[in-house]
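Left out: one protein chain. Kept in place: all the others.
Showing subunit A:
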């Protein structure tokens, strides 16, 4: 039992929104669609739901071609970034609405709504209207409505993006628990790499209407297929430099060079793109690690992390490290580079060597 996208493309008014895509999602899997705004996440979700038809290609579900099938006939649910509920109905009626439309009997509706409300801690709010709820509760209601009918496919389009920090963390922890033990396919679209890492499951990196890589989240993170996938899956942004490799050494502009060790020796010499995630460049001294000396452009504290933007030979680099590392803007900073955790991409962008 799978959801399959076969050579699916979508273009609107001559503009391609989704380039040819092949994707197989397994039953009971949690899949994250990771991409920036306008990368095509929502379009892809709408195609999966059946709210939109692909321009070309087919969508198969459980061995059946469902390409032209109306969304009402498919057993799907969707949760949006905006908290979408029926404003004139109470929370109870909101959650019950898909069951009522399906013609389920009252007792069964009551039982199901009660169970899902319990799960999402909405029991005390069942008699209220959505407008009388907090944002978190409104989104819980929308999620409850998506869960109550036991859909085969649950699509979540950045469901936590409009919530404030604390509620987001809370709901983020709850989500995987909600889907545990269900046989449905979950697709979760997000712009935040952190969310993909938290949920595990599978991740598809999406860039400008193309799925650049799909597979188990850990694998995608540690071994991105190409530079774009690595960039999509990096927050803060990936540090990238054009280098020339000679033997085991790479040479950056400005006479800086690193020894990548034996792994790089087997690769042909020549120009490469070298990339390293921000948290592998830290101000904490590690004996034996090469260093970069830059000028601090910006030093920000995000919770328990320090993010330092520094300037080096015409480029901007970013370092992310645990703990508080105060730096004055304009000061010289020495940063240690964990070169063993860096990537080397070929001229065509493909991963040639290295891993997290």
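Following the convention adopted for this analysis, a residue touches a chain if its C-beta (ideal position, glycine included) is under 8 Å from a C-beta of that chain, and two chains touch if they have at least 3 such contacts; residues count from 1.
By definition in this document, contacts and distances are computed from a predicted model.
Name the absent chain by its UniProt protein name; which of "Phosphonate transport system permease protein", "Formyltransferase/hydrolase complex Fhc subunit A", "Potassium-transporting ATPase KdpC subunit" or "Carbohydrate ABC transporter membrane protein 2 (CUT1 family)" is it?
Listed in its UniProt record, the absent chain's protein name reads "Carbohydrate ABC transporter membrane protein 2 (CUT1 family)".
Of the residues A:87, A:268 or A:288, I need the one that contacts the missing chain.
A:87
Specify the residue from the set A:41, A:145 or A:172 that touches the hidden chain.
Here the residue in touch with the unshown chain is A:145.
Just name the one of A:3, A:18, A:47 or A:76 that touches the chain not displayed here.
In the complete complex, the chain left out is touched by residue A:76.
May I ask you to list the residues on subunit A that touch the chain which is not drawn?
46, 49, 51, 70-72, 76-78, 80, 82, 84, 86-88, 97-98, 101-102, 142, 145, 149
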